[in-house]
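Notes follow the structure.
Only one protein chain is missing from this complex, and each of the others stays in its spot.
What follows is subunit A.
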Amino acid sequence: MAVVNRIYLFSRISITPKILLDPINRVCGGRRFDSTSVSSDGEVSNSSLSTTPIIRRTLACPPEYKRVQQAWVENLNTVEEQKLGLIDLHPDVFGAQPRIDIIHENVEWQTKYRKVRYDHTKTRAEVRGGGRKPWPQKGTGKARHGSIRSPLWRGGGIAHGPRSPQTYFYMLPFYTRVHGLISCLSIKLAQDDLHVVNSLEIPTDDPKYIEDLVENRNWGPSVLLVDEIDIMPRNITAATDSILHINLMPVYGLNVFSMLKHDTLVLTMAAVNRIEEKLLYQLNRPDFMDVTKKFMLNQNG
């Protein structure tokens, strides 16, 4: 792959002088972030073999001593798979060490932190009645009692029962959650469950088209399609509406639980750019001490 890259750079430099900035950015190794950090262009390749545009993607700040991950770019226009290009993926996001314990922590957190128990029992003070001593202390041959609603009595209050509402909220450390996402994405890529697609446009809104596509390409029974924004093309929304195990999600809704629940993860090019930009920013932000502080209530998170 290194040979191909070198040839590619050579051909690019001969065409446009703007590319001269690229080697400078790489040499400086600075973590500069701007919205045009990656270029995904479909320009015509120099080789005389094909005239279809090949989708390429170069990383603005690739790490020096890590191998870049790569993924095919496929299409959704046809049932059969057509490869439109091969893109680079940042290893810090898509090639990190798969930490199963961190993933487990994330899944546990997602399951528990929103849980609230509402079951409730009344204590002896709250049960209706029971203010008077039922019979005198001495004289009657009965056991001594102070109220008919003590926990010993039938119909009495419960001494140590559930008291609602009981919350199970807690926050994982910020970077545990970041690394959970990173581990999950890396595992999905490593296990061939991650596919990159140029866009979510499909020709029909027939659910059968999507089912045939998933069947043909051996994608898992459940598929999670991720786009950059939450407004998706009409056809795919209509097609996947009736299929419960094929779901659409924007990038901000991505999470470890959903990635593990769905067998296959399909990202659009825009989604890949956005995910990489966000996660690399979180890994390298200068004000990380502010986000790693303990969660305080009513302080706007």
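Criterion: a residue touches a chain if its C-beta (ideal position, glycine included) is under 8 Å from a C-beta of that chain, and two chains touch if they have at least 3 such contacts; residues count from 1.
What we mean here is this: contacts and distances are computed from a predicted model.
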| Any idea which of "Proteasome subunit beta", "Large ribosomal subunit protein mL51", "Superoxide dismutase" or "Elongator complex protein 5" UniProt assigns to the chain that's been left out? | "Large ribosomal subunit protein mL51"
| said: Among A:Glu80, A:Glu126 or A:Asp192, exactly one should touch the missing chain; which is it? | reply: A:Glu126
| field | Touch criterion as defined above, residue of A:Lys66, A:Lys83 or A:Arg114 at the omitted chain | value | A:Arg114
| remark: Contact residues on subunit A toward the hidden chain run 110, 113-114, 116, 123, 125-126, 163, 165-170, 174, 177-178, 181, 222, 244-245, 247, 249, 251-258, 261, 274-275, 278-279, 282, 291, 295, 297, 300-301
